[in-house]
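What you see is the complex with one protein chain gone and the rest in place.
Now for chain A:
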């Protein structure tokens, strides 16, 4: 479907309209078995191999609740500062679709396990933003449809469709914010920061691998505009399955620009779901969300209510990891980073990497230098996350250890790093294999210095006369002769020594 869409420039749009956003995040829990079923949940397995009669919704099957999933949901709720329900029920959301084996999804409707929470975010420049959480509820994932024979895997025009039920029944927690108001032009940034914050939280809690590229974390972003902050909320659109931080930001940005154009033209925004297109950064109309859509929710009669005891909830509260903001402050102090330095580290997603590198023995400054310098450049060039690079914090610490021991200089260390990234082994192995050690044999250095001095006789006189400028030229010549493997400091000492002696 091609739609020509008029846009109002973003800056202008947010000048004239007040954007309100709301975000629904689905996280797949990393439990060994499914939400209501003993079927395994291995990612990427052969289609329809991670199933039981329950996952397939065969006649006669019943759900049995996964206690670990409930535990994870409660911990997520607690980490979001939510109330935990004393008693809550599951409900059936009835709709016919082939990837939903029972033709209803077992979810929670008016009785979520967690509700009324908040999270505190910090934007890139340090501005704090508080996002109110409406609810977090448990539900099961659907299977996956593959449309064959149509254009670009779309159902439209497909010859046939295949369904893989491996994902059907995988536990999900859906987290819904209250409308986020008062953020104006920063709405796109707030949205992305919020999703990133949740991703970090899921990992810190250990409830999910939270890998965006696998769809472990999926965001639906709601956007509406109103003429002023006093006006009632405008009609919203819901852009579904926006699956990276950058896309979240772009989708919000695009919808603000698009809706402003719609409103400017005197038309009204249609309440609908929209699809986000990674390539163009645009959204397009999905299905109209009319009131006619009726899921006929009713309490799931095959399950008993979930009634977590207060003792259990309190026990789970003690298992919560440090709040990310508090943790960052603690690490920053320990590492002695400045505020801008720490912000860069956070924004680069390098906190855990630096922490692990320091734990493996490197100094915080050295760890930051590697991850925010050479490695950040490499990651950017390769368009990957820092953590996806083929090097571990332990290897960085090892590399830095070689530098500290004087066995590598900076230039050599970068070459060793390249070797490690190229899969040639550990830093030590690369040093050996490539023969990249600093020449620390004074005899060899003296020979090289003497050769260099002999080649530039006028230099000796200049240096003797107190002009140390040409020392660099001699060092350069020696480094060249030793293919960079000399310790520049030691070379300098020898040069001065020789000149004095000479």
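We adopt the following convention: contacts are C-beta pairs under 8 Å (C-beta built on N, C-alpha and C of every residue); 3 or more make two chains touch, one makes a residue touch a chain; residues count from 1.
In this text, contacts and distances are computed from a predicted model.
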Among "Electron transfer flavoprotein alpha subunit apoprotein", "Branched-chain amino acid ABC transporter substrate-binding protein", "Heme exporter protein C" or "Glutamyl-tRNA(Gln) amidotransferase subunit A", the UniProt name of the subunit that does not appear here: "Glutamyl-tRNA(Gln) amidotransferase subunit A"
Of A:176, A:303 or A:421, the one touching the omitted chain in the full complex: A:303
Which of A:7, A:64 or A:270 contacts the chain that the document leaves out: A:64
Where chain A meets the left-out chain, the residues are 53, 56-65, 92, 94, 96-98, 101-104, 161, 163, 291, 294, 296-298, 301-304
